[in-house]
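All protein chains but one are shown at their positions in the complex.
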């Protein structure tokens, strides 16, 4: 692109549209997002009851179930392992937790919702007056019917979360408090689905698997990642793919610390989270800001025919914080629908099976699939007849009756590919520049290649 | 421009206007476009009846008439000559063509309009029922009074074009079909007007001369190019100029194939087409996108005081397709009024002597003239008193009573030229950056040069 200043960068302008046919936005394979969505949703529903955390049995069980769908390698990293500036914490497990009133009735009951106990609470068994107990109770006065989600991973503490309405009904008196948890040396558990491709260069997909019964954040990401991996397994792969199912923060830091030697292979990456709510798709760009993954996702969203949002990198959010820390600076963005903290249900019991939608899950998976198509199909080519246009007509590629000027997308795509295939422009560059879909441009290249009108550029 | 990041690129902002006087948009010589336009229009009218094609007698006759106005060298390239991926086709000539009804009446008659026969139709003489004939008839149902223009240059075929209204009146029965054409070895004819300048570096002007009785596309381009050449002949020229009158596609490919050794001399280029309709001026940028020609034409349009449109390069349109193919990538844009395919009359009998306007032709020629002034007058200079401002007052160049702050454009231009003449900024850069007209900036440089306050930069 160096020799063509000003050629890129502009959005698809109305004039370009006016000359060209309507943008061909349909992906090659038309997909029914509802139907796929139902399968993804079924997985979310299956995983919902498990009490996950950044360590422990709930997460281990979650990974075990995913292992039935896709080939997973499970890693157990012992508590106390140093991972960069951090230490793998002790493993947390919980069997039961409740608060009983003086009549022995469970007024707060972990068995009803695992959100009721502050995640990583230390074991407790005591009797305490309401006044003391209150210091350990968390509610959402602005949403009195929702149970908040709270955790205390790195500070020893305990507590309960409950509906504000229920808190208000607690009467004075003594309560029996019980948290049957353990916080002991064990392991941090994570899983990898590694799918080798023609090249060692990798695409890294990462999703956090540490939240308890919350659907959008992040069973949606877990389930979409699992189905994406299943699809990748079934297709020819230029790149190798590595899908990580990890606890947030400590999980990505642990993975990075144990895989420093592999990081150099990562050519593109995507963090998946919050992919099931009814909001529009949001893509948060990598720290690099203009990596191929950023442009691929942006192209998919722009040509989706739906509303979307693309936001700049920020060092808060999900595990892109770690993957995009300055010591790694990986080309890795984050695909979401409504981002964390921007939907009211976030980190509450309202992030439930009702909140996520099969069609949203299916649409998110379809978009991930189109991103993969671009990464796999992108490339630079060299026009083998660069002096003037080749005579497409005698090759049966094109020749409408002269005088007619309504041309199909396919022929515009042929010309764009020929004109910009100078070894500097990738097919994605060409799609962006021509305001055609990547799929049209890729098909044009595929039509020209057998005629030796193009050859792949030497990378 | 390297040492001044951020200096350029912004449009003329309101603040710059607020500080500076009203933009001086008048070219040096005020021109009456209507009067010039009448002369250009007369040439269009003279050339209108000839039946041009990509080869043949009509085109040869057209070039011969242009040769009376400007010095032309005519080239005849034999049929069968290989030109890159293409082959020069056989020569097409036509004497007569018609369809007669059973009463012997010509219901379609080439003598009335050469658009009635599909251009490059093979010879035909037959009787055929209407049903069969219909397969060879072309109309425009949405414009029932217009005859479409059709051609079949590279596929042997024949056909007639007619008003849809006339088609509907044809009764069943047998018709006599006659096309007295020849398609034989001959030559492709094109012409060059070469005007040597002080330097061998060239400005290439190209216009297509292959369309039959159609005015805007492209007798307008042919006539404007001819008058531009006539003007260029009359003036001192820094650059050499080469004006091509060629058939579209095969003509530019042929010229490029025969002149590969000359292409390196082309510093700027312009394709001229559709310059006579009443629409606003449109400039389609070169593939390079920010070449000096692109900036020169943009400056002329921006300072014209009229509406205009500047569009990005696309690999469809006129012969810029060939000149800007990646193997040449010449700095060559296309100046039009309403672009091809965007006016309803395009490629129909409605693109007539009524459709093009003398004042539009004149205005287009004037704009071409201003573009030439910029190309000829542009250059980089070095301020010889770069430390602080020189004292213009004692040189009689400037000194208003201190305290007055309403200054004429000329003095703003002096300051801008002095401030930005660091060897990196051309006068066109300075005009763009200062929001002054190129002409003002050029005059300021001309005022400073005799005082040795500027010297030309070493290129």
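For reference, chains read A and B in written order, and residue numbers begin at 1 within each chain.
Assume contacts are C-beta pairs under 8 Å (C-beta built on N, C-alpha and C of every residue); 3 or more make two chains touch, one makes a residue touch a chain.
Since we're looking at a predicted model, the values are computed, not measured.
Only one of A:139, A:181 or A:322 touches the chain withheld from this view, namely A:322.
Touch with the chain that is not drawn comes from one residue among B:104, B:141 or B:388, which is B:388. Which of A:131, A:155 or A:171 touches the hidden chain is settled by the complete complex: it is A:155. Of the options B:48, B:75, B:194 or B:415, the residue whose C-beta touches the omitted chain is B:415.
Against the chain not shown here, chain B presents residues 3-7, 10, 13, 15-16, 18-20, 383, 385-391, 393-394, 399, 401-405, 407, 412, 415-416, 418-422, 434. By the touch criterion stated above, the residues of chain A touching the omitted chain are 84-86, 119, 148-155, 249, 252-253, 256-257, 260, 287-290, 309, 311-317, 321-322, 324-329, 339-342, 346-347.
In this section, only the chains that are shown with their structure count from here on.
Computed centre separation for the pair chain A/chain B is 51 angstrom, with centres defined by C-alpha atoms.
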